[in-house]
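So the structure is just underneath, and the comments pick up after that.
Omission of a single protein chain aside, the complex is shown with its protein chains in their original locations.
For chain A:
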Amino acid sequence: MAREAALAACLEAVLGSRSSANRVFELLEPLAGHEEPEDIVSAARTCSRLFGALLERRELFVGPLPDQDASLAESYSAEDKYRIWMRHRYRDCVGCLGELMGHEAFQVKELALCTLMKFVELEAQYPLIKIEWKGTLTFPCDLLKVVVDGLLPTDEDASLLISRFQEYLEYDDVRYFVMKAVTASIGQVMQKTKERPLPFYQQNVFSLISPINMPNKESEMVKFMVKQDNREELKLSRLQAHKQVFEKMWLTFLKHKLPTGLYKKVLVILHDSVLPYMNEPTLMMDFLTVAYGIGGAISLLALNGLFILIHQHNLEYPDFYKKLYSLLDPSIYHVKYRARFFHLTDLFLSSSHLPAYLVAAFIKRLSRLALTAPPEALLMIIPFICNLFRRHPACRVLVHRPGGPADMSEDPYVMEEEDPSKSRALESSLWEIQSLQNHYHPDVAKAAAVLNQSLSEMEDDISGLLELSAYELFDKEVKKKVVDVPLEFEQVRGLFGKKNDIFAEHFSLD
């Protein structure tokens, strides 16, 4: 408490008379960051009050700041000298606060961030740059750069602080300049590392820029931190400019190699919160094409962005279906993004202009892979295949070939073939689904039995089945009402006492 009282007294003195201006060092000293967090916090608060008052009183030097030593020598008035000196102290304070954003205590970090943002707001209101003509931008970009740099440390995860910062991003102008600053920061930092990925830094950048909420219309842009009269003429107020900055930021970010986890995260949000806000979404093509070529889950995720480019921006993708076909491997039924992948595959295969051999190859491959799938995926894929049959009646030979050769010693379908046109799928039959009619799960067996009969005209709705999880399936089963319970009639003889018990052969009860 004594400490706070002293600080308050100091503040009074500095603000009260210029003769005691030197006491400002007492305030700045704890900001060096060696003190206890509580002391730093109180000092930072006092500084915030002090420089806030000074800014409001316009007692800081305006214009390009001359060197401290030079200012003393040259012929400035005493008033100017004081202002220049005070402005230097202000700069020191900002520097200290910027460093404090890397302090261990979150409390300190948060306060440093808030204080800096308060300065940003005040500086924008009482600019420290000379207004030469009416259109001069008064926003303190340099100060904001300090904040952004503080938010993006290269050696730790700052997502907590970043989430605290989100509220400022609602201001359209702040967002605009933050995006610019981030672009600049990425350029600087990544250049140094020479294409070596920096997991923490990139993660931080991602958590800063991924939640950015771009306005949809220009009329929505009304929330500015700095009220300027000539807003309409400024670039700042145009959506086009915002989009441009946004686009540039993302492209810069994605230009560099990403760690796998981050890659997936980016791809997950890309189609939803990035592509719609770009001036030219086709610029993403390179990134997406590369991602699509990587294989595995990343390819699956890239599919979504590609779909938007193909669908809405006339992207021509050579051998798209061939690539999609090669994406089908046993893991598709087990990965987390199964629902999204099959949703898109359904979209891609919904065109009725696709050749029958292609669809047949897809059907055959999907059902071949279904032999390793868990029941929740099977419950989705069987109606999916039924839908394909409905859309492409030419493929029905797969389930109904009345005049075919009676005995075949080999399945004509070639699983290993990359090219769907050479896979000879149309000569084959869906024995896989027939095998699944013997599946242990009653619903799967029933669903597979549908293919024995001729299909109804209406397509099944699979949107509800896409997200089906194993636990849901289990829960549904367990909650069924029991009418009567059949019992085992063979008398038990012990835990492993059944006839030909496998356990008795391999396990012992010790």
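Assume a contact is a pair of C-beta atoms (placed from the backbone, for glycine too) under 8 Å apart; a residue touches a chain by one contact, two chains touch by 3 or more; residues count from 1.
The definition used in the following text is that contacts and distances are computed from a predicted model.
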{"item": "Name under which UniProt lists the unshown chain, selected from \"NOP14 protein\", \"WD repeat and FYVE domain containing 1\", \"Glutamyl-tRNA(Gln) amidotransferase subunit C, mitochondrial\" or \"Cell cycle checkpoint control protein\"", "value": "\"NOP14 protein\""}
{"item": "Sole residue of A:Ala373, A:Cys395 or A:Ala447 that reaches the chain not shown, by the stated touch rule", "value": "A:Ala373"}
{"item": "Sole contact to the chain not displayed, among A:Ala5, A:Ala78, A:Met458 or A:Val482", "value": "A:Val482"}
{"item": "Those residues of chain A which, in the complete complex, touch the missing chain", "value": "329-331, 333-334, 368, 371-375, 398-402, 404-411, 415, 429-432, 434-436, 438-442, 445, 452-454, 470-471, 473-475, 477-478, 480, 482-489, 491-492, 494-498, 501-503, 505-510"}
